[in-house]
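Just one protein chain is left out here, and the rest sit where they should.
Now for chain A:
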Amino acid sequence: MSAKVVVSMSNIIQLQDESELRKTLEDKVQATGTAVKDQAIGSASSASPVVVIYFWADWAEQCKQVESVIDDLAKKYTKTQFFKVEAENFEDISEAYEISAVPTVILAQKAKIVGRVDGANVADIVKKVAEACAADNGIKTEPASAVKPAELQQDLNTRLKGLIERAPVMVFIKGTAAQPRCGFSKKIVGMLNEQNIKYGYFDILTDEQVRQGLKEYSDWPTYPQLYISGELVGGVDIVAEMIESGDLIGMVPAGAIAK
């Protein structure tokens, strides 16, 4: 392992001038957007590095969440250049990349767009940045396997069971209990807190395998999901009904009610 290097945040900058971006991409971004549009969306060649361009606006709520994800990714992929572009201040660039809404993340290699995520799809952003930037940063990517060997599936089931049983009352939400990232998740956490229930939580935005796997495992299509003593109780609507009917408290083990 090489000597410890202080990581400066120089690989992520707030775009001040169009020329900075152009210089990095070593190619002109045409105002009309035709040059970029005509480039085929293709796979990364080994020659030039991938650049991550994050388009945002201060009036778009979802950008806060995506921005923290971008900051985290910049810390991980230190050899990759990240640009934060305030879309309204850079209309030419936004037009060239066909930015119709924010937040949008573009993965560019010279004048080619090698990937894009429109909207606050955190899981997709993490996945695409990983796929595009791993090579430049010397990180081995694991190929996504279409068919899950029986062994892997068994490991996943064991893992999911372990997660479900991690606490007597366990909730799977988007975001954290302190900072839920979706209205329904926020509601269910609020209800549990109001009822003075002690619970564990898992942020399904941090793990795509759990996010998809748990839906299949429990045959329940949505999040949040509440489990008590290892059993699926339901989502936010069912929990609300059960609180109203008084049924929920009856299911909670004594040790999980905060005095």
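By definition in this document, a contact is a pair of C-beta atoms (placed from the backbone, for glycine too) under 8 Å apart; a residue touches a chain by one contact, two chains touch by 3 or more; residues count from 1.
As a working rule, contacts and distances are computed from a predicted model.
Visitor: Just go with whichever of "Phosphatidylinositol-glycan biosynthesis class F protein", "Bola-like protein", "Hexosaminidase protein" or "TATA-box binding protein associated factor, RNA polymerase I subunit C" UniProt uses as the name of the absent chain.
Guide: "Bola-like protein"
Visitor: Would you indicate which residue among A:Val69, A:Leu163, A:Val210 or A:Met242 is in contact with the undisplayed chain?
Guide: Checking the options A:Val69, A:Leu163, A:Val210 or A:Met242, the one contacting the hidden chain is A:Met242.
Visitor: Given the full complex, what residues of chain A touch the hidden partner chain?
Guide: 184, 219-222, 232-234, 237-238, 241-242
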